[in-house]
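Here the complex is missing one protein chain, while the rest keep their positions.
Up next, chain A:
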Amino acid sequence: MALLSLHGIGKRYRQGEVEVSALQGIDLEIEEGEFVALVGPSGSGKTTLLNIVGGLDAPSEGRTELNGTDITTLKEARLSDFRLFQLGFIFQAYNLVPVLSALENVELVMVMQGRPAEDRRRRAQHYLDLVGLDKVMHRRPSALSGGQQQRVAVARALAAGPRLVLADEPTANLDSENATALLDIMHRLARKQKTTFIFSTHDQRVMERAERIVTLRDGKIVDDRRVEARHHEHAD
């Protein structure tokens, strides 16, 4: 069974007097462990689709099944718990809580999960080590570069042990070097932990690292193909 199944997802919203269709008839299945890029021009519906998959937004029609649960039927509070235990998020910007250190940011989701202090501290340190931030783990986000902040977000998303990580344009605010390094880390960890990743991008460098590219245009899937990853991992 696929980890994620989207059946006839549509999303419409009103913009003044006009009804805009952001997504139409999206059917998609993603298997466990896939490293999927959602690509397409601005306004093609990538972020809307990720929000629906993450339970942050409700579709106007269709069903989203994740790990056998139809999340479109879940009530607010259960959906919140579902996100906490099943999903990891990496956003384009403003990803971290500014008053917490890198280590505390990574721990935060595990605190909410109710993990014992020792376990979460150990996991947080381990994942920060994996993303190469063991030396700066006690710094607050304001003392970290954009690339380092996104790496903290990756560590936070993975340390909590999600089934699926959703990343909305994670490299959009990074320079080329940092973007490449971040993607390498994400890819390496995804492989190592067999965590499923879906990330939206219109960045060619990101696409090159994907194993499957789903192309959206005007709210519809116009292409879905598996590719051989062509990148060379950078040392991080």
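Here is the rule we go by: a contact is a pair of C-beta atoms (placed from the backbone, for glycine too) under 8 Å apart; a residue touches a chain by one contact, two chains touch by 3 or more; residues count from 1.
Just so it is clear, contacts and distances are computed from a predicted model.
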Check: One chain is missing here; what is its name in UniProt, given the choices "Ubiquinone biosynthesis protein UbiV", "ABC transporter permease", "NADH-quinone oxidoreductase subunit N" or "Cation/acetate symporter ActP"?
Finding: "ABC transporter permease"
Item checked: Which residue of A:M112, A:A143 or A:V222 touches the chain not shown here -> A:M112
Next item on the list: Could you list which residues of chain A touch the chain missing from the display?
Entry: 51, 54, 56-57, 76-77, 80-81, 83-85, 87, 89, 91, 94-95, 97-100, 108-109, 111-115
